[in-house]
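All protein chains but one are shown in place.
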Amino acid sequence: MSGSSFGKLFKITTWGESHGKGVGVVIDGCPAGLSLSENDIQKFLDIRKPGQNEFTTLRNEDDKVEILSGTFEGKTTGTPISLIVYNKDHHSTDYGNIASCYRPGHADYTYDEKYGFRDYRGGGRSSGRETIGRVAAGAVAIKILNELGINFCTYVNSIGELSIDKNNFDKEEINKNPFYMPDALCASKASDYLKNIIKESDSVGSSVECIISGVPAGIGEPVFDKLDALLAQAVMSIGAVKAVEIGDGLSVTNRLGSENNDNFHMNNNNVEKTSNHSGGILGGISDGSDIILKASFKPTPSIFKEQQTVTSDKQDTTLSIKGRHDPIIGPRAVVVVESMCAITILDLMLQNTGTKLSNLKKIYN
Amino acid sequence: MSGSSFGKLFKITTWGESHGKGVGVVIDGCPAGLSLSENDIQKFLDIRKPGQNEFTTLRNEDDKVEILSGTFEGKTTGTPISLIVYNKDHHSTDYGNIASCYRPGHADYTYDEKYGFRDYRGGGRSSGRETIGRVAAGAVAIKILNELGINFCTYVNSIGELSIDKNNFDKEEINKNPFYMPDALCASKASDYLKNIIKESDSVGSSVECIISGVPAGIGEPVFDKLDALLAQAVMSIGAVKAVEIGDGLSVTNRLGSENNDNFHMNNNNVEKTSNHSGGILGGISDGSDIILKASFKPTPSIFKEQQTVTSDKQDTTLSIKGRHDPIIGPRAVVVVESMCAITILDLMLQNTGTKLSNLKKIYN
Amino acid sequence: MSGSSFGKLFKITTWGESHGKGVGVVIDGCPAGLSLSENDIQKFLDIRKPGQNEFTTLRNEDDKVEILSGTFEGKTTGTPISLIVYNKDHHSTDYGNIASCYRPGHADYTYDEKYGFRDYRGGGRSSGRETIGRVAAGAVAIKILNELGINFCTYVNSIGELSIDKNNFDKEEINKNPFYMPDALCASKASDYLKNIIKESDSVGSSVECIISGVPAGIGEPVFDKLDALLAQAVMSIGAVKAVEIGDGLSVTNRLGSENNDNFHMNNNNVEKTSNHSGGILGGISDGSDIILKASFKPTPSIFKEQQTVTSDKQDTTLSIKGRHDPIIGPRAVVVVESMCAITILDLMLQNTGTKLSNLKKIYN
Partner (left out) sequence: MSGSSFGKLFKITTWGESHGKGVGVVIDGCPAGLSLSENDIQKFLDIRKPGQNEFTTLRNEDDKVEILSGTFEGKTTGTPISLIVYNKDHHSTDYGNIASCYRPGHADYTYDEKYGFRDYRGGGRSSGRETIGRVAAGAVAIKILNELGINFCTYVNSIGELSIDKNNFDKEEINKNPFYMPDALCASKASDYLKNIIKESDSVGSSVECIISGVPAGIGEPVFDKLDALLAQAVMSIGAVKAVEIGDGLSVTNRLGSENNDNFHMNNNNVEKTSNHSGGILGGISDGSDIILKASFKPTPSIFKEQQTVTSDKQDTTLSIKGRHDPIIGPRAVVVVESMCAITILDLMLQNTGTKLSNLKKIYN
């Protein structure tokens, strides 16, 4: 199986290549009775759409989504929701030397090794366009979670050496700058920083943070399907992610237990934690505080500098990639990270509904 | 489902609580024809066995494994391998205030919220003893992978502020010190460092690195079941892991594309990479170079310092944990990380056998 | 989950409603390197296409399939194959009293109970058009199986009280009559028989048999995923099937062991069975002889006679269904049964490739 499905009860299956006829997703197991229109999904796709500013690829795509099944009179019916986005800008026939040689940092070589050959047009299945299906499905999951009181705040945390200053954190700012940074000053610096990197024909790494509030305590399965374990799979499965952290992440390695444990206390008859180093998860199960996740993205592997590589028929060569590519991945990945987190959480919430016999009786008696 | 299974074709299901009758695992889908004895498994369990030195818990357990099914005349038959380890030291009846209050950093509160109540004896299912099943299954996976030319090198990379010096790296040293560090000098410093932490009634974080050589190019599924994505789930599902990194991990975020891309070149008719920042994975598929993974462990949450917390019946209280606990998690987790990586890779290798029609014909014609 | 996926490694996910925009399927895990064109699939869809003779519904559909992804230069790439058939004849807006009342023998009532409401247009998701995705995916599975030397012979065995005479069995005849019967005489009688049933505004039951030759011994998993168990699920999941039999099926219940056991003997160094009462499966695993399966279809529930029923708002009423409907299900289901069998067998063959350690070594060493 090529592993194109994710989730047990809210299960998505994505399909499509960069330069095939289109890309899409089938959502199986969406609860019935949700109001859903194409516009609910489109607004999420518009965030990751290419060509929106000088920092993204020039590829010209509308990325208009069409609902093919699973809704009736504006509501989800509980049957599979098939969503499609036709590729518009896929007619070019000149793929230059990509067809015959392996781009460093890309999956050309590994696809050839795995499958014996590959669809070399624009990266084929390994293209970033594969995430369109994730975002379309994520839009549906987020809509349901919102109805259950769960909300997302996702943003770019750092670009190269520039990190946001938490003291400047302004949620409203996120959608106001092309980098989806919650810190106007940092975004402004990033603009100059990136212009210089583009000038150097290079690219740079970045990180994305996702904070999820309102998840009730008790979500996540205690062993292999821990909430944090499935979030790690979900987010690491996004191309270019090289690290996933939960809560304080990497920094816990040189911390004392007495510093890192979050104490509990009562607040108005609610159990609360005095701090949230754990990022809202204890033993793989949500603890009712904010869930915090960070993803580290490598620099875009498509750079214009000449690189050493080999051809498909195993000769040394050099390669200069043409076209315009995003010099950073983070900003367009913000909505992808958010989508994958939403799908993961909704799926675990559905799995959890019958965990207590008392809940089963609530539904069936 | 409580998420106690992992893997699609080489599928493990663990069971058991800290102070129940025992813990175990059922391995479903182990290839037939592998020589397998209890000793093959025992030597891995012995690594994570408690009470081996002054830096681990005093709990007295032999952790003797018994094969209950799935082998015949010393070979695996292809049917489920059921493995059991009886708990010896589970007769104590004094769990003190653990029964009635929530330990900070532990899963007591989240289990209560999820299930309505919990087996409070020694952490129940959320105890580190749950990993015995993982290690027993991992021993089987590692044996198969070894026969296919795949080898593991796993060690503690850092303890608190002490990190190994890669210049001192000595693989032989790993099994010679109680910290499983490949750097004798660092291990020696760690000993003093930890004695001090123990004296302070505290604990500290650590990190574990796993390097896997010999994995052929082409392993891993390209979208959600990427090799790195499933490794992330596998390793993040180990209690206390807060970050998983592949290859250069977190450090890619402030690197340029021209620095981070691994160039290809030919070496004796083989495609090789000039560097290995990617940690052996491109587009979710193995590229034939070493697979490199790092896990960050939080400090052991069981500390002896008094902590503020709440009771199960929702009253503020303070708690002092008794007994002896590991002051760091990394050393005993080395074999758990290795096991989870092995299970993940073997499962993906089994899934991959029919990916090319030509392979199918090789098996069936 | 609405259960729209089938298979572990060759995994299909169908979507679509009778009167939505279209129906389709995503095939995940198709081996790479198979020559595949739309025409390979179309010829199977044409068999189940409506409106082909006086014994089928008048609905006017071309059922033209389009490959949206997963092939490149005429070959499968190993990535998901998305197939779509747009609904042409779905513009009618008059669904009469189907919208407001429950048709006997249909799923109207159960969908309402499950989901709270339903897409009542032409049966929505419970329409026979859902099988288009199955047949499209089946066409791909059959093509691969053919390349591995496995062949299918599927036909209508009985219509109402008329059963084929095995002495008249002529495989070539199957595609020559509108009932897909391998007995010209029986088919001719069936024509008159059915005309009379149509005249009576009624419908009648039927049965379909599928014989699969060339499956190597050793396919099928020994416990819950037995070859016969998964075939039973696969075929019982086709709407209107009420019984699935393997080999001699129901008739084994009044047979002696000495009559029913198939003896083994050697023939030219091959193990052969003297008879095939078992239908090619022993202990859930193929034994190398023909696999034989029979499915019993209930009469089409859409009949024109007035029936007693209730409305969605729970009032007694009577109902007369309009339009033209197939008076029997068997003939158009022949290709659906064959497709489901093919998908099941291919999936189990893929799962089986790594069952022996020696096979793993054949692939990876």
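A, B and C label the chains in the order they appear, each numbered from 1.
Note that in this section a residue touches a chain if its C-beta (ideal position, glycine included) is under 8 Å from a C-beta of that chain, and two chains touch if they have at least 3 such contacts.
Because the structure is a prediction, the values reported are computed rather than measured.
When the omitted chain is restored, the residue from C:Tyr86, C:Tyr111 or C:Phe179 that touches it is C:Tyr111.
Listed here are the subunit B residues that touch the chain not shown: 1-5, 8-11, 13-17, 20-24, 26, 28-29, 32-33, 66, 68-70, 72, 75, 77-82, 84, 114-119, 121, 124-125.
Counting over the whole complex, subunit A has residues 8-9, 31-34, 76, 78-79, 144, 147-149, 216, 222, 349-351, 353-365 touching the chain that is not drawn. Although one chain is not displayed, subunit C still touches it through residues 1-6, 8, 14, 102, 104-107, 109-111, 113-116, 125-126, 130, 158, 160-161, 197, 200, 202-207, 216-226, 228-237, 239, 241-250, 252-266, 269, 271, 274, 278-279, 281-288, 296-303, 305, 307-310, 314-316, 351-352, 355-356, 358.
Operating definition for what follows: only the chains that are shown with their structure count from here on.
The distance from the centre of subunit A to the centre of subunit C, with each centre set as the mean of the Cα atoms, comes to 38 Å. Within subunit C, the positions touching two or more other chains are listed as 8-9, 32-33, 78-79.
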